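Up next, subunit A:
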Amino acid sequence: MQWGSLAEFFAMGGYGLYVWPSFGVTALCMGGEVLAVWRRHAAAAGSRDES
Partner candidate 1 sequence: MSTTGINWFKYSSPQALYPLAGRMIPWFAAFALGLIGVGLYVGFFVAPTDVTQGDAYRIIFVHVPAAWMSMFLYVIMAIWAGLGLGLNARPSFMMAQAIAPTGAMFTFLALFTGSMWGKPTWGAWWVWDARLTSELILLFQYIGIILLRSSIDDLRRADRASAVLALVGVINVPIIYFSVRWWNTLHQGASVSITAAPTMAGTMVTAMLVMMFGFWMYSIAVTLARMRCVIVERERQPSWGKQASMPDVVEAR
Partner candidate 2 sequence: MSQPSMSEALRGVVRRDLLLAMRHRSDVAMSVFFVVIVASLFPLGVGPEPAVLRVIASGVLWVTALLACLLSLGRLFTADYLDGVLEQTLLIPQPLAVLVVGKVFSHWVISGLPVVLLSPLLGLQFGLSGDSLWVLTLSLLLGTPTLSMIGAVGAALTLGLRGSGLLVALLVLPLFIPVLIFGAGAVTNSLAGIGSEANLSLLGACFLFSFAFAPWATAVALRIALE
């Protein structure tokens, strides 16, 4: 472990404002995509069963 404390980890040597949004937006996009495909499948398969 190289981080002295949790605060240091979040600070990322002063670059926290750049590092964390990068990973955050990445996680959001990938998670959002999974969710979107999940919902699309539910909609497609669901309405298909009605026909």
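Picked so that all candidates are chains of the complex that A comes from, given by their letters.
Convention: a contact is a pair of C-beta atoms (placed from the backbone, for glycine too) under 8 Å apart; a residue touches a chain by one contact, two chains touch by 3 or more; residues count from 1.
What you are looking at is a predicted structure, and each value in this text was computed from that prediction instead of being measured.
Participant: Check each candidate in turn (1 or 2) and state which touches subunit A within the complex.
Facilitator: Contact with subunit A is made by candidate 1.
Participant: Show me the residue ranges of subunit A that touch candidate 1 in the complex, using the header's touch definition.
Facilitator: 1-3, 9, 12-15, 18-19, 21-23, 25-26, 29-30, 33-34, 37-38, 40-41, 44-45, 47-49, 51
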